[in-house]
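Only one protein chain is missing from this complex, and each of the others stays in its spot.
Right, chain A next:
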Amino acid sequence: MNGAQHILQAFNRHQIETVFGYPGGCIMPLYDALVDAENVEHVLCRHEQGCALAADGFARASGRLGVCIATSGPGATNLITGVANAHRDSVPMLVITGQVPSALIGTDAFQETDVLGMALGIVKHSYLVTDAAELPAIMEEAIALAQSGRPGPVWVDIPKDILLTDVSPAAITPAPTATTAPADISDALALLSKAQRPLLYSGGGVSLAGAEESFRNFAGQSGIPGVVTLKGIGNHDRQDPFYLGMLGMHGSRAANLAVEACDLLLVIGARLDDRATGKLDGFAPNARVIHIDADAAEFHKLRKADIAMGGDLSRLMAQFATAINAAPLAIDDWQQQCRNWCATKGFQAADNDEPEAPISGPSFVRQLSRITSDDTVIACDVGQHQMWVAQHYRFNHPRHHLTSGGLGTMGFGMPAAIGAQFACPGKTVINVSGDGSFMMNAQELATIRRYRLPVKLIVMDNQCLGMVRQQQELFYDNRESQINLDDNPDFVAMARAFDIPAISIQRSDQIRRGIETILAYDGPMLLHVAIAREDNVWPIVKPGGSNRDMLDESSQRTPGIRQPNGENPSTNAKETAA
């Protein structure tokens, strides 16, 4: 068995049945072996970035390992954005690239790039295989490492000669699973019992740890109000009366007010990202902090925690729930306060009842949320539409909301939806995109067509790079710079060119019909939604500002909301804050 065949055997052993890739010179031995592979479906995307992002979407939607494959040189460099995306959001991913033959490494050979060096900062770990005998152990280790602890991408770069060399795998002994004693949570419980205004602040770490259920139990049984990060959306039960929504730059006023007022913050599976916390000085100024996370390097990184706890999140949540059941908290006033905030300062968006009115982004998303079923998966792109989805779509599970959080990668949505549809063939998967983002990986329409994936594509078209336009309007004196997209292609014709049916809507009274039409169609379909160019995402905290200084629609007309750093806009016109 050669190295390439061994890789496929490792896939089989780990029940890796779907991989996303693109062939080329140095990875040809693996593609040759794929011809005879029985249990591996190889999905040919149309760009390596599409492969990596599809593998990412596959992993996010399912919790399983995403795998992508590319050749050396341009194949590997094209993967970079997708791998960085997975790294920033801790997505378990295995990346396999061919490399030029060992003897040619360092000679500037055709399609040689130093992949190992290039990818160091965007992987959990990486390998350059220098000895065929080590390949079996490296594959085992890479697959395990990508999924253990805080997950992330692991990159294995394999010279072509090693793919062709005989490897005789030593017997693989599965690593023993570590058992840990229950954690001592007494200090944390002592803090909790004294708190009058405790608040849960949960993030993507909850679902990464498979702790969705135990988190909900704890939240439900304790009655502690909760806010979530962008990646924590879906952590709370939709019916949870004390759930305040997303916090941060585009969070709800209710969530940001609660963070400001709380006296104890329980940070669970989150890393206190700057888009969530705003300026740190003003963040939860009155609170003590209990930080629970799988990655100890996150503790005290940005905010000193009074108590930091690593370990199995699911088990910890169960321990907390048991303890709280035995000694319930008396926080009625605080709960009532949070409910009031929720009712008066949550995300509001009035549906426009006037049939002829142009479509507003938030109201479209709210209707989408009402019409789609509970287990629909939404893969977003990046921009205003992404924030409207985060604010107004009512998710019931964190794995139903696929969004590029840490990296904010335009072009994420369509490939991620492709990956999600492979991972969850029975579910409705919708890509909600903007007209800018859609064009970043539009080539993947060909992948949707080829595999007849029933992915629904929604393009919210405001004929501009909306999020950048909004920040230019608010913080750069309305000096629009390179955001105009009024020469967009005809998206309907474009989809049809890929044999994907498409319709377009422009008025509020067409929203329901439009959504129902694409959902009812048995196959992929695109809905082009013309929305107002001027729509903004509200509220907004200016970049670098404190969450308490949220701006809303009334501030739009207030002169003097200017540069994020307070400087004169004219000296800094080239900076982009988005």
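Assume a contact is a pair of C-beta atoms (placed from the backbone, for glycine too) under 8 Å apart; a residue touches a chain by one contact, two chains touch by 3 or more; residues count from 1.
Going forward, contacts and distances are computed from a predicted model.
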Undisplayed chain, where the name is taken from the UniProt record, one of "Peptide ABC transporter permease", "ABC-type polar amino acid transport system ATPase subunit", "Acetolactate synthase, small subunit" or "ATP-binding cassette domain-containing protein": "Acetolactate synthase, small subunit"
Residue among A:49, A:126 or A:256 touching the omitted chain: A:126
Interface with the unshown chain - residue positions in chain A: 116-117, 120-121, 124-128, 130, 145, 295-297, 299-301
